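What follows is a structure written as structure tokens; I'll ask about it next.
A single protein chain has been removed from this complex, and every other one stays in its place.
The block that comes next holds chain A.
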Amino acid sequence: MTDTSLSRSSAGAASASGGPAAGVATAAVLVDHVSHTYGRGDSAHHAIRDLAFSVQPKEFVSIVGPSGAGKTTLLRTLAGLLQPTEGAVWVNGVRNTGVPEGMAMVFQDYSRSLLPWLSVERNVAFPLAGSHHVPKPERRAIVAEALEAVGLKGFEKRYPWQLSGGMQQRVAIARALAYRPKLLLMDEPFASVDAQTREGLEDLVLSIRDRYEMTILFVTHDIDESVYLADRVLVLSRPPATLVEDIRVVLAEPRDQITTREDPEFIQLRGHVARLIHGSH
């Protein structure tokens, strides 16, 4: 059930040789002893400290921790939006100096990450519109496919503010899909939708993961969600966040909202994660 040694040793090997060692270069994500501190002196806030783990291609990894545990900081570091004060992040064998290639991110606050002046269609095409690699007819096909994948066919001409919260987040997911990422980062994407919508979106994520063959890193504060979705759950501590445990999740596939959640293994796993987070073994 627990599997901390594997990922830790692989990350350690990389740092020892000063670069991605053979084998580690194949990792989709390698977090090499990353620390991040906001500010300096007395007011400094140590968000994460000496985090080290790796994620294999097509793995689905959930990251959970108490609120304010530096989960978002970690994700921003992976996305190249933030340079860590110590350590390095490698995405697909390339060290992050900025936003890595082939990475897309789904933000928590869909109402702010979607652009209100663009129609659904144009929002989804946003990551493609700037690039000259994708010719226009192809762009249209990619957008149509992405919208179809999230079940929003027929809503192309609408505007985000005309849609419900769950639908807006699906637009944001479609936008990420249109970018055809190898790595998808999701930052508490379903934190502000109702429970039922949330279940639908969780299953949506599982289905697109199969279809698009992506590596997914999914930050959440919802313990059930982290276990339900993932192949592995990384549990972070209170800030400065360190890795408490790296848990392998083995559950019957495909996952199902009712039967998976009834599975004794699921119940045991979620209990274990909950104890780790609440710090009461």
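Note that a contact is a pair of C-beta atoms (placed from the backbone, for glycine too) under 8 Å apart; a residue touches a chain by one contact, two chains touch by 3 or more; residues count from 1.
What we mean here is this: contacts and distances are computed from a predicted model.
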| item | value |
| --- | --- |
| Among "Teichoic acid D-alanyltransferase", "ABC transporter permease", "Transcriptional regulator" or "cysteine desulfurase", the UniProt name of the subunit that does not appear here | "ABC transporter permease" |
| Sole contact to the chain not displayed, among A:V55, A:A79, A:V143 or A:M214 | A:A79 |
| Per the touch definition above, residue among A:L115, A:A141, A:A252 or A:I267 touching the missing chain | A:L115 |
| Sites on chain A contacted by the missing partner chain, in the whole complex | 79, 81, 99, 101, 103-105, 107, 109, 112-113, 115-117, 126-127, 129-130, 150-152, 154-155, 157-159, 161-164, 166-167, 170, 179, 197, 200, 203-204, 206-207, 210, 254-255 |
